[in-house]
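Other chains of the complex are left out, but the ones given are in their true place.
We call the chains A, B, C and D, going by the order they appear; numbering starts again at 1 in every chain.
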């Protein structure tokens, strides 16, 4: 269900690029705005690279501001916001109904790429096959047209947004196979698959690189365009969440505004994610 | 050759083999890390800020973070640790209180660092965030203090015990107070030993990761105050390796860490020799 | 038990018992030690001489699980009374140890240690004290050109005299000496013995010694300890020439110990 | 010259210092009290509600569905630790005997700093070495020659074996240093007596010196066990973190496992309050393991005296 929601949002807002350039030019004299202080962000490791870029862009405009970005996983992002341990938590999935006490701000849409070793002859799997592989129904690559080798499933840790979204979209009611190797960040998961010709895992589109191969899902390539077009269905929102009982600090609010501004959304796009407005 | 002689030769060969194996393992690790890491190290690597979560750029903030964390941790742990050692060794005698402190320091020493991390997270990062700034160097340091306290206490006690008793009695018999005797006689003589223990605790702080993973926050920015989040070199190595998968950067950081540890061990060794000399 | 003397009593010990944990080391010791004399304690090893000496400046307080009964009065004050300041007590009762224990500082700083602890900071004042005490300890001529050398660089005999100078710098009334010459060669011993002779003009001295001849040479009165008990006490001459007790005679003629 | 021996009202410094020192001495007591308090406050109610047996012996860990069984992690921890001891202890003790009894002094002076360096290397560096070198070596073994005997998930190199080897290396310095000290502390009379009876040097070492140093050597092993048990980062990097009980048999050492410490560190991005409490409860289990080990060490040390 959530996949559809995000698609609509994405479709809604395209035409901002021109304004962004202007804004950037207008804010060349940074001293004047007097924005200073520190905000901390924690949570999703999938959102983290994007947050870093956004923070860097923001700080180049407001040199007295300090944006500390750290990881921990989406669960940590939610609890950090709930506990006020961070100003903003990053969550790489839909926020569940029972995760209360927080305001949610969607900042981008991301696809989740199903990845295998580059040498793996398999290039395309259906959602059903992926589900069967991750739940232990299919255990050999030959069952999906590959070599006669046992499949090594690599997954993320409990609390990961990527895992949460992946399970929502792909796994349905099925449980992850118990023998799965567990890695606690997108990066280490990718390294783990890159090192194992029989491995399969999943990472943020932004975390895709040429050490691994992103599989087609139902014959659709995992690209931002395909996500945007609604053809690649394994996608999820990137959210910033904040504590709803305390107002955002001025700086945090300014950052959030920046992220959602044309300029911020440009950064989102440059990083290979999909804009939300 | 008699059987016992043959046994001896076999046994000693095996023992030498074990020693050779240990040395080989050490050299293999050091050389491997160095061979992949030294190539990364240059001025820019040391003095630039990281980009793309540390996959590019340098490690300067991590170096600064390490220095600050070590500095603050030692600044807090030294008086507490040395003070405890003085109290245990110079003021009280065997008894319940001493036993309790002994037991708790032993227990502290045994607690896995991840448990310190858990505690530090709940207590310093969340509960005391208005004071500590949440994830921050202060939170990390306070957690680090708890971790190295047993090391500092134990080593300082050892150093104090090495101060010959006749000197203490000589001073007290001159009608000086206990504290004066400690200040003027005991502490100066125990100083190299205490310093050695402090240097070794630097090693412990530099090498620690699990406790700081949950308390330092891992920000890549250059820390400006002690209430800013930060990361140490070890934490940086872990995050770069695990989050970005850029092993070359990780090896570069690893090489810096190993060089640092070698320097620390060397300093501690040199001081220890001085200590031995002083008391013989 | 002691004989009458014309000197006034400096230290008065009354029914003193001392225990290390369970073990009784001193048993009903009663003694009177007159002012400005040398009082020798002799007896076989382990009889409690050092223990007794260390009760006089409460150095035994430092040892775990010790206990004490009875009274020790110095100038009429009960030194184990709760109103007594141990630090003051130890200032007025100096102690010289068996093994010379100079501090690992310069000769000057060794002697100046006590005065400095008492708050004397002025260089001239310290200079004067250091010179006076080193002269009194008959060490000045030997070290006056090397006051900055470490105290531990001196010979054993010089170290012991340095320790005596160090004690004198805090101006005690009483000096306790626990086998002060047992670590020294005969020549150094002689020097220290001469010094003791001089010192008794100004100080009350209690000295423990294993060396019978030394006791005879330096002391005015002698007490013979055996197994924590004072067997006999009296004028040194009398003890050595005409002991009243069989045990004393056995000991001084070398039959045991 | 007469000085009064009466107490002076002053000497304030002495008293203040003493109070400060007492406060400092209490800091460590206070620390452990705080740690214990928070650990138990967060974790204990959970264990109570969830049920101790369900928690300790449940074989499924699925926080999303509120299932929190840590048995596979207890097994994983125990397996990795035992393997580390099985590999590390004999080598460590052998090196200790070598250093204390066999090696010429000059060689000892060279090897000792190396052992210290081994102790000083940060655990993440071991972890890095572990993933890049040891894991790949194990993978080429498990996927190659042993491939036909092992299920695919046991061929990745992430394994009990990789964790055990890395931990074995990490505990070597602890075992070597403490054992060597214990062996050196054996009175040399024992060795002389044995040699005087016509033993060879090795016989005297093996049958007299080492047995006499037994309690020190056992202490070193226990402390090494504690270190292995508590290690986190290196183990997350190489053990695979799979929540499963490995197959029974030799294949089991190639199974990826998760340790208790790994569980806490991995899932600190917990999804909810109950999940977090379960992690604290995991911390309690670790804490208790360590306390048991500590008590054994203490009892041993006491027996010694």
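By definition in this document, contacts are C-beta pairs under 8 Å (C-beta built on N, C-alpha and C of every residue); 3 or more make two chains touch, one makes a residue touch a chain.
Keep in mind that what you see is a predicted model, and the values were worked out from it rather than measured.
Undergrad: Taking the shown chains as one copy of each kind, please give their copy numbers in the entire complex.
TA: A x1, B x1, C x2, D x1
As a working rule, only the chains that are shown with their structure count from here on.
Undergrad: In contact with chain A and with chain D at once: which chains are those? Just list them.
TA: A chain counts here if it touches both chain A and chain D, which gives B.
Undergrad: Identify the chain whose mean C-alpha position lies nearest to the mean of all protein C-alpha atoms shown.
TA: That would be B.
Undergrad: Among the chains here, which has the CA centroid at the largest distance from chain D's centroid?
TA: Greatest centre separation from chain D goes to chain C.
Undergrad: Could you tell me the distance, in whole angstrom, between the mean C-alpha positions of chain C and chain D?
TA: 54
Undergrad: Distance between chain A and chain C based on Cα centroids, please, to the nearest Å.
TA: Between these chains, centre-to-centre, one finds 83 Å.
Undergrad: In whole angstrom, how far does the Cα centroid of chain B sit from the Cα centroid of chain C?
TA: Between these chains, centre-to-centre, one finds 47 Å.
Undergrad: Hunt down the residues of chain A that sit against at least two other chains at once, touch-wise.
TA: 71, 183-184, 191
Undergrad: Could you pull out the residues of chain C that touch at least 2 other chains?
TA: 87-89, 91-92
Undergrad: Which of the residues in chain B come into contact with chain A in the complex?
TA: Interface residues on chain B, with respect to chain A: 52-53, 125-126, 129, 133-135, 217-221, 224, 228-229, 239, 241-245, 247.
Undergrad: Using the touch rule from the top, collect the residues of chain A that touch chain D in their complex.
TA: Listed in rising order, the residues are 43, 71-79, 98-99, 139-140, 149-153, 157-160, 164, 167, 175, 178-184, 191-192, 195-196, 198-199.
Undergrad: Which stretch or stretches of chain B touch chain C in the complex?
TA: Residues of chain B touching chain C: 93-94, 164, 166-167, 169-177, 180, 184-185, 189, 278.
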